[in-house]
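A single protein chain has been omitted from the complex, and every remaining protein chain is retained in its original position.
Chain IDs A, B and C follow the sequence of writing; residue 1 opens each chain.
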Amino acid sequence: MKKLSILLIILGLLTGCSEKGTYIKNTTSQDEHSLEEVIMRNEHVKLAKVLLFEDELLAGIRVNTFSRFKKKTIATDIQKKLEKEYPDLKITVSADSKILLETEKLIRKKDEKDYRKKIDKIKSIEKEQT
Amino acid sequence: MIRGLLTFQSKPSIYATGVTAGPLEKKKSVFAPLFDKVYEDERCDLPTNEDGHKQLMYDAVLIALSKAKKQPEKIDFFLTGDLVNQMTPSNFTAQALAIPYIGLFSACATSVSSMITAALLADAKQANWIMAGSSSQHNAIERQFRYPLEYGSQKGATAQWTVTAAGAVLIGQHKVDTPVIDCATVGKVIDMGMTDPLNMGSAMAPAASDTLMNHLTGHGRTIDDYDTIITGDLGSNGFKIFKALANENGLPHTKNFRDAGEEFYGNDPSFKAGASGSGCSAAVFLSDVYQKMLTREYKRVLLLATGALLSPLSFQQGDTIPCIAHAIELSMNEVTAE
Amino acid sequence: MQQEKYAQIEKELSPKPPILKNVMKAFLTGGLICLVGQFIALFYITYFDFTERTASNPTVATMIFIAMLLTGFGLYKKISQFGGAGAAVPITGFGNAVVSAAIEHKSEGYVLGVGGNMFKLAGSVILFGVFSAFVVALIKTILVKFGVVSW
Partner (left out) sequence: MISIYITSFIVGGLICVIGQLLMDVAKLTPAHTLVSLVVTGSVLDGIGWYEPLIDFAGAGATIPITSFGNALTHGAMAEAEKHGLVGVVTGMFEVTSSGISAAIIFGLIGALLFTSKGNV
């Protein structure tokens, strides 16, 4: 058991589990204030990465451990609220770590050239059923 | 009225034995130095387990024959059995040896039941030379009775390990200075309602106890008449129960009791309760016990082989495990003056 | 002797399975196998276009591949002897059941032996999985039709 806990601690350090908050990259003229508020008002959300590009709003969220049971409902809930706030945007909210990962990659990218292609790809794998 | 008792007036003799075993037995069995031949390959360098199984028996017979300086053509009968469906390894051995053959099935008690039948033939003067014995091969038996070899299943403390071994014994007319067969008791099938195929020891113990009591009462013996009473493959758990049953039946002590299955792998915990299989009793009786009789360390022994008469089918159909035990009494004369 | 009386003696003398120890070993083994699965899933999520949900398919296939290697090299039965249900319940145990049966029956040929016996042990899992899924889905569909529940 001791070895195991050491292993888990190392894992924790490697994966950097302490990341929290909301990170937004806005490439549009939309107001991002209410966006942050909608996401942060939800007490289940631990981390959110949001990208606004042209008419797309892409949000990858991570929820607290014990909220994971209902993470799909949480994502849908946020999506609905955002759709109300930004009626003219196409909104994708997902609690899947893949979406979070990909959104993060896009945010880090300086070059906005192939954003469109990447966003379409993310949206398509998000829709895929198991 | 006790039935199943046999007394051999002419006292047929054991002339030679041959014992073969597989590579794991070579490494792990405490009796390995006593075996005549051990193989480096678990299939005896043959393509299938069943081929290897046949080779074990065949070589054991040839070794026994060569020790007695006999050719297969001189042997009148071949009596043997194993645990594979329809006993094909024994059948193929008989085909290769071309000796008149009767296959016998008493599960792991075949070692003794074949010796009893051989003694009867010799005593009735129907034959001069009879080859008896039995064999088992771990891989072939496991896949038939339990799971594929590489399948992971957790074995409990009562599980036993089928040995890869064969024992052959050449029996003929009475001769001094050889171990002789005095009498025997054929057991009844006893079923105490046990159902766990991974706890055969406790299923077989009542059969062993029943046959032991019949033999002692029927032939007017006490346990102190024997240097050892050795059971076939009860395993540590079955052996413990067997001794408890003996105490319950008024046998005061069990200090001269042995169990071949428990001793076979020297209490190595990876083999759980010990060894089993028709090769187990045959290998130990015909190596360790036989050699101790030749040196007169043992002058009178009772071989009590037990067998669980189940099949995978009967077990799956929810039947209980019927068991049998056969006893045969061997003795060695005192040292004769030259 | 009566069967009941013997059953009592037998129960008294036979060793009992060390349940607490077995349970702990099962927890540890099963947990570790699932942890490995989680790492593999992470690998597929990070380097391929799989989401958390779709990554379970390649993860399962990879785990069965590992189970094949462990079975072939004779290690899976050792893991099982230690871990009991901890090795049998994960999908690797299913893989071990299929692969071990396939290897064992090679001697009867690929068509009659391997083909005919591959699902000797794992077949019942498929049968009852499929049948229970059928029954459950059927009941749910009917309930939805009558408006008792929704999808």
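Observations on the model:
Note that contacts are C-beta pairs under 8 Å (C-beta built on N, C-alpha and C of every residue); 3 or more make two chains touch, one makes a residue touch a chain.
Fair warning: this is a prediction, and the values are worked out from it, not measured in the lab.
Every shown chain touched by the omitted chain in the complete complex is listed here: A, B, C. From the options B:Leu5, B:Ala68, B:Leu149 or B:Leu294, the residue with contact to the unseen chain in the full assembly is B:Leu149. Residues 17, 19, 22-23, 26-35, 37-38, 40-41, 52-53, 56-61, 63-65, 67-68, 71-74, 83-86, 88-95, 98-106, 110, 114, 118, 121-122, 124-126, 128-130, 132-134, 136-141, 144, 151 of chain C touch the missing chain (whole complex, contact as defined above).
If you put the missing chain back, the residues of chain A touching it would be 8, 11-12, 15-17, 62, 65-66, 68-72, 95, 97, 129-130. Chain B meets the missing chain through residues 22, 24, 28, 42, 138-139, 142, 148-150, 153-154, 161, 164, 270-271.
By definition in this document, only the chains that are shown with their structure count from here on.
If touching chains are joined by edges, the resulting network of the protein chains shown is an open path. When chain pairs are compared by their number of contacting C-beta pairs, B-C comes first. For this pair, chain B with chain C, the centres built from the Cα atoms lie 38 Å apart.
Chain B has its Cα centroid 71 Å from the Cα centroid of chain A.
In chain A, no position touches at least two other chains.
Among the residues of chain B, none is found touching two or more other chains. Every residue of chain C that touches chain A in the complex is listed here, in rising order: 45-46, 49-57.
Chain contact summary for the complex, chain A toward chain C: residues 96-99, 101, 121, 125-126, 128-130.
Residue ranges on chain C touching chain B, taken from their complex, read 1, 3, 6-7, 9-10, 13-15, 17, 22, 71-72, 74, 76-81, 83-85, 87-88, 93, 96-97, 99-101, 103-105, 107, 120-121.
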